[in-house]
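One structure is given below, encoded as structure tokens.
For this view, one protein chain was removed and the others were kept in their places.
Each chain gets a letter, A, B and C, in the order it is written, and its residues are counted from 1.
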Amino acid sequence: MSYQFKIVRRVDFAETDMAGLVHFSNFFRYMESVETAFFRSIGFSLVTRGVDAAVGWPRVHAECDYKKPLRFEDEVEIHLLVSRKKSKALSYAFVFRKLNASPPAIVARGALTAVCVTHRNGKMKAVRIPKMISDKIQVAPAAVLKRLQREK
Amino acid sequence: MSYQFKIVRRVDFAETDMAGLVHFSNFFRYMESVETAFFRSIGFSLVTRGVDAAVGWPRVHAECDYKKPLRFEDEVEIHLLVSRKKSKALSYAFVFRKLNASPPAIVARGALTAVCVTHRNGKMKAVRIPKMISDKIQVAPAAVLKRLQREK
Amino acid sequence: MSYQFKIVRRVDFAETDMAGLVHFSNFFRYMESVETAFFRSIGFSLVTRGVDAAVGWPRVHAECDYKKPLRFEDEVEIHLLVSRKKSKALSYAFVFRKLNASPPAIVARGALTAVCVTHRNGKMKAVRIPKMISDKIQVAPAAVLKRLQREK
Partner (left out) sequence: MSYQFKIVRRVDFAETDMAGLVHFSNFFRYMESVETAFFRSIGFSLVTRGVDAAVGWPRVHAECDYKKPLRFEDEVEIHLLVSRKKSKALSYAFVFRKLNASPPAIVARGALTAVCVTHRNGKMKAVRIPKMISDKIQVAPAAVLKRLQREK
């Protein structure tokens, strides 16, 4: 059972905008990047063939609070925690820490909720999370989630 | 005084992902796109030279709720409403309507909060919204915002 | 029979990079954008259901020469010309003109070659361009292509 994962990325030039910052939309791509790595860490893919059919994880909610600027070549750690687990959906909390700062500083916090779906005849349908996946994922302990919220 | 703006875009191929949907991060780019057009409609640019210095609008909060899929070549209307106006920040509410559906359907709702800043010596500093800009922007009437929230 | 198409776009903030220019990779997205519009203008989609199966157009070659900077809010006309037509492939030439300059200036030239494919069992296979599509597309006259190359 797993409830968290971390990756480190270095900001690409193409991810910046003319203000010299990482474009705010890219934080959502970073979130998905660690989500993908989290799934891989428990032996699955975000596009998983389950028992019957492939399941996917379209998002129903996404949000991000930006605290400090993140710039070209900054090293950013993206920390995912499972914040909620329902029969057909998973929610994650994210913390973005700039590592090339002393001490490392939180630059943003985010959240995603993804629903488990199958595709049939071009239509998506929400389904229960396959047991083989669900069995490997647990919600982060409340104390861990709380500590994360207080971290600066 | 202005409190809303609408643009229509057609979904580009590059904006889709392997699930056949508009990648969820692109809804944030769409929001910015109408915000830019809104500013242009009142005679300014998102990167505006004010009286003293250029002001920019980095985001401090962004969120989106996804209701229905949006796909390649769909026509989407993005509707911006000013939801809050503070001395140094503006908040917007967004509604995404798929026009090539009968009747047009809301596919997503979003929100952004942007802070007015100047750049000095490579540092950003929050500043009061220049009067010449502030004078042209007002918060949408409560009734209009409420109607938008109830719309399906 | 059609051999050209033009669209006009205004540069989005998210398309710029920290150098203040449109990121060079976005010119390829602009090319695809007018290619999509060109297909739509002759009654098809880049993802077209043909007689037997859906055909797609993966790229086998892409290139771009950058002449002048393109920046936020610039108005850019992207002009597509069909430069070559083979049984399974189409080649296009592109000219990018910045309209908010006097006179309008060529900022870039590009080229794409796309192969017509079907997807079967997760594999792509090059196929002849469906007649219903091929019949509507012709190569631009040599004189037109030459004039474009000399234009400044």
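In this text, a contact is a pair of C-beta atoms (placed from the backbone, for glycine too) under 8 Å apart; a residue touches a chain by one contact, two chains touch by 3 or more.
Because the structure is a prediction, the values reported are computed rather than measured.
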Legend entry - Contact set of chain A toward the excluded chain (per top definition): 12-14, 29, 32-33, 36, 40, 45-47, 72-73
Inset, instruction - Provide the residue numbers of chain B that touch the chain removed from this figure. - result: 13-14, 16-21, 23, 25, 71-72
Legend entry - Residues belonging to chain C that touch the chain removed from view: 18-19, 21, 24-26, 28-29, 32, 47, 56, 58-67, 69, 119, 124
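By our rule, only the chains that are shown with their structure count from here on.
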Inset, instruction - Could you label the chain A-chain B interface same or different, taking same to mean over half of its residue numbers are used by both chains? - result: same
Legend entry - Farthest chain relative to chain C (centres taken as mean CA coordinates): A
Inset, instruction - Averaging only over C-alpha atoms, locate the centres of chain B and chain C and give their separation in whole Å. - result: 29
Legend entry - Between chain B and chain A, distance of the C-alpha-averaged centres to the nearest whole Å: 24
Legend entry - Residues of chain C touching at least two other chains: 13-14, 72
